[in-house]
Structures are given as structure tokens and as C-alpha cells.
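With one protein chain held back, the other chains of the complex are shown just where they sit.
Labels for the chains are A, B and C, by order of writing; each one numbers its residues from 1.
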Amino acid sequence: MKKTTIEEQKKVELNNPILIEGFPGLGMVGSIATKYLIKELKAEKVGTMYSPHFPYHVIVNKKGGVRLLRAEFYALKNESGKNDFIFLTGDSQAQTIEGQFEVANTILDFAEEKNVKTIITIGGYRNEFERKPKIVAVSTTPELFEQAKKAEALPSEAGTPIVGTAGLLLGLAKFRNVDALCLLGETKGYLPDPKTAKGIIEVLQKMLEITVDLKGLDKDIEKSKQILGRMQDIEKRRAKYMQNIKKVEEEKITYIS
Amino acid sequence: MKKTTIEEQKKVELNNPILIEGFPGLGMVGSIATKYLIKELKAEKVGTMYSPHFPYHVIVNKKGGVRLLRAEFYALKNESGKNDFIFLTGDSQAQTIEGQFEVANTILDFAEEKNVKTIITIGGYRNEFERKPKIVAVSTTPELFEQAKKAEALPSEAGTPIVGTAGLLLGLAKFRNVDALCLLGETKGYLPDPKTAKGIIEVLQKMLEITVDLKGLDKDIEKSKQILGRMQDIEKRRAKYMQNIKKVEEEKITYIS
Amino acid sequence: MKKTTIEEQKKVELNNPILIEGFPGLGMVGSIATKYLIKELKAEKVGTMYSPHFPYHVIVNKKGGVRLLRAEFYALKNESGKNDFIFLTGDSQAQTIEGQFEVANTILDFAEEKNVKTIITIGGYRNEFERKPKIVAVSTTPELFEQAKKAEALPSEAGTPIVGTAGLLLGLAKFRNVDALCLLGETKGYLPDPKTAKGIIEVLQKMLEITVDLKGLDKDIEKSKQILGRMQDIEKRRAKYMQNIKKVEEEKITYIS
Partner (left out) sequence: MKKTTIEEQKKVELNNPILIEGFPGLGMVGSIATKYLIKELKAEKVGTMYSPHFPYHVIVNKKGGVRLLRAEFYALKNESGKNDFIFLTGDSQAQTIEGQFEVANTILDFAEEKNVKTIITIGGYRNEFERKPKIVAVSTTPELFEQAKKAEALPSEAGTPIVGTAGLLLGLAKFRNVDALCLLGETKGYLPDPKTAKGIIEVLQKMLEITVDLKGLDKDIEKSKQILGRMQDIEKRRAKYMQNIKKVEEEKITYIS
């Protein structure tokens, strides 16, 4: 394997498929949302992507097996709607600039071959906030952008950079016969964030003809809330301690200056 | 897109065109000056350069759109003078050594195709100073260098390195049928520096047959002065605080040693 | 030399050879174990691998000679057993992602050419522990994994990443006509660790039809124990010193807050 390659395990006839991509990134929003959709909607594995630009380690499986880092394509026939789906998620993003471009181009080649006309990428953007996470949208076409806004996504601020595959797929889509939308969920970013992933799926449900049971995510949200609470306690105590030290120093200085 | 490519949006007949390049760098001097010239002189967009060596993110536009990082070529017919102009500015420089050489060579290929015989690159060089920023010149030919000195640019110190596209274009020009000049403006470098950009444009006005209204830059200069003032206040207070701490330590030590 | 190449010094007819790989890594477990096997079993040098992805320095030999960094293949005819052996060890791993993949693929090409059907890679995994080091196994096939468990290797935790050549060889093996097993020894990792290397060889002895005299390793283990003891003394004194400083600070703070 000298370059990024996709191994197709199964050929499925898909009807106007939409590709939904979620790779690991800030708050793992993209991969949590996409993996949840794959599981809940029972999408079927159809392909695997390997790349010499993924990190050079392998991962141990449950039964003592081992595998290269990879990305996986899953297909979903959606008889009730007008679009079928391809989901794409993976272990890691490419590790170099050139690798990022190669991986994004390989995905677009595959999408074109499968007659995909619409791509939706999912990611997170960092913010400190306490309310419900915002979901913002950017798109290569006004039509897709309007659909996302109708589904309660907000416009993104101009100038925001979108790093990695979620962004490059949109940037490179304009050279291809494909439209693309990126949904970015607000996240603190330092912990896996199922709450923001849920926000993304809520937008997707309104946009696309899919129904997803979100109870599984609610359990994960509860767990991550507890972890976060404990971390914040520790942080508060540390901050108090640092403040006391600073007070000591300042009193000394006031005395002298 | 596997290598740096230029997409030509419009074919314009240009008469002895001079290429003026200003990419982001120290104090953003090159890009501020070039973008101001494009806007004030109403140059017309003619081409876009993309590169897999630019950073792998995309940028969000005002209307929820999105685009790859890029550089742009603008053309200006200058009926009153003997040279037309091509301006080149961009979002970013290439991120690797090999990418820097590829981007510079692609620009030179384009310049040769357009029959460019003279290139002027713009950049900043770092210095701490309070007076009017100096503009220094280096060139591949004595003739261009003399023209720049007549326009009140100063000679640069021998040995100065000129990093990035502004420098490489000159270094590589000698292998091509093209002359090149680099104007470097003195800048503190840590903030966008419209004052130094103005100094560059003043030299260009004297050298070339162009007239530019500089009032728009004066507003930006005023704004950046205020920001700098505030930052310096903060820095002074911090320095005083550190000095007090040091005094405390030294008194203790004097006592013991 | 523009890419990774193997120079074959000697052609040996090998019977169902097993390739055993141990490159430098955590605790030098892989290279210590493999070099010890080569020496004790008197394996014969048959090939040298060079790569422009190894670090760009050369190493001075005993007699004022000098050589590129390299990896070496050694062959062992094992008349009493059903498998012969090829051992592979080297000075260094490849230094870039792309280099890691190229080196691993070159090794696999060589293995296929020599009709190798089984590869065993050796490495370390970091842990703080005081007991006998654990040896864990992962494999591309259940059969090899079971053999390792019978030889008292433990199953590895799912999700563990295996970095570098020891891991990539397994990941890439599935695209080839070859099975692979990785044995990882628990190590503190910051010093060459002959004790863990010995644990690996004990597993190999049980798995394969080889007998190795381990006395040479015992001497090295004794030496490394003394070095470690001295380092731990220094560390303890440093920790006590830091704790005292902290106590001073905390008393001050308790007083004020």
C-alpha cells in the first residue's frame, strides 16, 4: 500500500446516495454522531479505506487480533425516502498536509464513482459555553445551506477555519460534480462530547428523511456530565490554590514598592 | 489537485506586465500593501492558485459558503503608463520546504507565460524602532535596484535572509528570463502593520506610473496605533510587577551572600 | 539509494522459515531479545537493509571504519525442528510516517520472496510495575495467538496501539500471504531492559523448537538493576526536596486564606 486505497467489500445498488462523513476531531463530535447513526440505523459495512498517511501504528482487537488504522464506509438503503446513504467514519485523520489532500481526494473519487451528489461532513468547533450547544452550517451551495438553516442550524461566522477532512471535502468538492455541507457543533473539545453529537443528529433528522432513536446517546451524555463535573471540581480547587499563592506574592510586593 | 495549480478565470491582453507579489508574513506588510493596491486601483481578478502545500483547512465566507486557502491574481490595464500590472496575494504561504519551492516555481511559470519581465515582491523585516519605518530593497539586477533607490528605498544589509515566497521568487528568477526586486518594510512584526505597508506603497508610487489614494490606509494606521498603545500599557505594568518581584529576591540574597 | 533496499550477501536454502523481527523501541526490548538470539544461536548474516528514511547519520566502527544506519537479516538452519529462522534487527526505525510504511512493505516483500509464512515481531509496552514483566501477544490469526498463550503469553488489552515496525508488519501482513504475531514485553521503557527481553525469549523457547542459554542475559539484568537502583535513589531525594518546598508554601497559604 503506497497510497490511500479503498477496498470494497460489498457492491450495493444505491439510489441518489448522500455521503455523511464524521472523522475524529474536536470533542469527537463527527465520529460519535456518525458511529451512532451507523449503529442505530443498522447501516451495512461496504468498504474500508487504508492510508500510509494515517499514524504508523496498529490497534489491538478484542480477541488478540490486530489491524491497521482505517476508515470505514457503511451503506443504508432508505426505502421510505428519496435518498440512500453512505456513512464514512474512521480511527484517525491523515497526519501530514499532503496526506490530508490525498485522503480527501480519494474520498471524493469514491463518492463520484457511487454517483453521490451531496456530501455532509460533521465536526466540532471549540467554545466555552454553558447552554445547549449551537450547530452551525457552511456549504458549497446556497440550496444545501438553506436546508440546514430550516433544520435549525445557524450560519457560521465568516472567517472561521475548518480544519481537516470535514473542511477539505467541501473545499475540494467545487472541483467535482458534487455539493457539500458541513455541520459543526459547538464543543469544549477536550472530552468526547455526545451532547453536541446529539445536536448534530437532531439537525440531520430534520434535514433528511431519517428517524433515529436518541436514547442511547442520552446515557452517554449523562456519563460524560459526571466526568466533567469531577474535572471541574479539581480545576476549581487548583484555581483557588493558585490565587492564594498570588495573594501572598502581591502582599509582599505591595509592602516593598 | 495533486500539485500547485493556477486556474485562469479570465484572459486579459497585458502590455509589458509587472508582477507585484505580497503574501502574508511579518506584520502582514506584503498582503496589506498588495490588497490595498488591488482595491484602490480596481484591479480585476483573473486567476486563482491552489496548492496541496497550503494549510489543510478551508475558510468560511460571509454567506455560509466555504473555500480552500488560495492565492489570487488580479490584472490592471494601465493605459497612461508603459507597464500593465498583475497583483498576486493570498491567504497563506506554503507550509513545507518542498511546497515553498513548488509554489514559487508555479508563480514563475505563470509569469513567463504572461510575458512578465519584472517581478516586485513585498515583505517585512523585524526591528524594534520608533521612527518612520525604513523600506529596504534587494534585486536580481542593478537597474531595478537603482530604480528602487531613486524611489527612496534603502540598500539592505548584506547577509539578511529573506524567508518565504518573497525571497524565493528572486532566488529562482535568475534561472528564468525575468528580473526581480524585493521591497522589505521595517516592522515590529507582531501586529498587522498598515503603516509599513503605506511606506511600501509610497516607494512603489515613485517607481511605477501609478497613483494611489492612501487615505484608507491612514484610518487603519490610526486604529492599529490605539491597539498597540493599549498593549504597551499592559506590558509596562507587567514589567514593573516583575521588577518588584526581582527586587524582593535580590534583597534577600544581598542579605545572605 | 533512493528507497529502502535490501542487499543480499548470501543465498541460503531455508525450510519453512519464520521471520523474527526486533527493532529498537521502548526499553530496547525488541533489539535486545533479537540480538541475543542471533548471538546465542549463532545465526548467520545474510542480508542488509538500507533506507533513506533512517536517520541521516553514520556510525563509527571499532577500527575507524564507518557505516550507514542499517538493519540486518540473519539466517539459522534448525535441523532438529520443522522451521528454519530469519532474524531481523537494526540500528533505528524509519523516521517518518511514509518511511515506516515503506520499510515495513520492503520487509514483507523480502519475507514473501523467502517463502516466510509466519512473522513474529517483538516490542515493549510501557508500564510502572515491580513484579516479573508480563508478556502479551496479538496476532493476525487465532492459531498463532493460541500458540503464544500456550507459551504463557497473555492476551493484550483491546485498543492498545502498537507503534512502529513491530505493529505495521502485522497490520500489513493481512494484505499478504503471511501470518504474524507480535510479542510485547512490559517495560518501564526509559532504560534498556534485558529482563523483559529475557521474558520474551522464554515465550519464544516454549513456542518454537529452540533452546537458548540465558546466562548472558542474566549478567546484563544484574547490571541494569544496579543502574536503576542508583537512579531511583536520586529521584527519591529530589521528590523529598520538592515536597518540603511545597510544605513551606502551603503553610504560608493556610496562614493567609
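One rule holds in what follows: a contact is a pair of C-beta atoms (placed from the backbone, for glycine too) under 8 Å apart; a residue touches a chain by one contact, two chains touch by 3 or more.
Model, not experiment: these values are computed from the prediction.
Asks: Considering the complete complex, which visible chains touch the unshown chain?
Replies: Checking the complete complex, the chain left out touches B, C.
Asks: Taking the full complex into account, find the residue in C:39, C:67 or C:132 that is in contact with the omitted chain.
Replies: Considering all chains, including the one not shown, the answer is C:67.
Asks: Of the residues C:55, C:142 or C:216, which one touches the chain left out of the display?
Replies: The missing chain is touched by C:55.
Asks: List the subunit B residues touching the unshown chain?
Replies: 97-98, 100-102, 105, 137-140, 142, 145, 155-164, 167-168, 170-172, 174-175, 182, 249, 252-253, 256-257
Asks: Can you list where subunit C touches the absent chain?
Replies: 1-2, 52-69, 95-96, 99, 241, 244-245, 247-248, 251
As a working rule, only the chains that are shown with their structure count from here on.
Asks: Please state whether the interface between subunit A and subunit C is built from the same residues or different ones, using more than half shared residue numbers as the mark of same.
Replies: different
Asks: Roughly how far is subunit B from subunit C, going centre to centre by Cα mean, in whole Å?
Replies: Once rounded, the distance between the two centres reads 51 Å.
Asks: Could you check subunit B for residues that touch two or more other chains and list them?
Replies: none
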